[in-house]
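Only one protein chain is missing; all other protein chains are in place.
So, subunit A:
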């Protein structure tokens, strides 16, 4: 990262944690052998994998044999949804999910619907919190095989009522899958779920490592040939690095969350006060500590993103013009909030107060310039 660049897109990919870099280098030296073989070097690789699994399971508060590593968060989400549904096919083919799930979950839902399954989507309120009563009603429908609720919105940060949803699911014997990609390594995990997935490069691990937890007693049939049946197809050094960085991130999480919470509060208050016609979205209090999203009226999201990039700020956007499909973020649409001129800022462990203050100092002028160029200043 260049010294002048403020990287504010941790929710897409966190920079590699130093603990990951160190573990990765060591594991590349020591963990390249096939852990399924029987000679000493292979056993060494197997020990590294087992240790990584044990450390990761400990952070998550699960048993090591409930955890598997996948080729990424997307693969873990696909496997959780399709495997959870396949495991309960005899009960029915209904899948319930919130309207603000990650696209990986929505794509798995599309696959399920295309194969003849039923999908029920449950809406959210203006702050991006799922309609719990509607979620419970949908889960109660006969033939519901699986329900999914993201731990906290990856786009606006609003924490979801996972434990209450899990209670509603338990009443009807329906397993709950939680996509915890934005929570693992940052905030304590909720209780009551049956399946959970996460992604290492969201907490500072390397890309290409996902976690899938299937609690004991959950009916689950892996879709397709099992990726990890022999632990041979996994990227062992990357898994070792993921586990080391998770342990480090977990140890730092409480202090970091406190620091991020203060900075995000400052962004929320200052943006609302200094940028005219801006909508700061998501729950102001019950939210992820490190993430904030706002939309600027009459501003083109792509132009704003590029203008910020030129000033050394890397952010993401849920505006339609910044997406490959030219559709706005389904999360912003579900919330009914302004989708153009959208910016998501997400902080990482090395984000500084000075980075944030420079952003807050420059943003009003950048937005004003774009509005002046578009001739919309007095609208």
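Everything below uses one rule, namely that contacts are C-beta pairs under 8 Å (C-beta built on N, C-alpha and C of every residue); 3 or more make two chains touch, one makes a residue touch a chain; residues count from 1.
Quick note on the criterion: contacts and distances are computed from a predicted model.
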item: Options "Cytochrome c oxidase subunit 2A", "tRNA 2-thiouridine synthesizing protein A", "SDR family mycofactocin-dependent oxidoreductase" or "ABC transporter permease": UniProt name of the undisplayed chain; value: "tRNA 2-thiouridine synthesizing protein A"
item: Options A:143, A:173, A:188 or A:336, residue touching the unrepresented chain; value: A:336
item: Residue among A:160, A:319 or A:346 touching the omitted chain; value: A:319
item: For subunit A, residues in touch with the removed chain; value: 277, 279, 297-300, 319-321, 326-328, 332-333, 336-341, 374, 376, 379
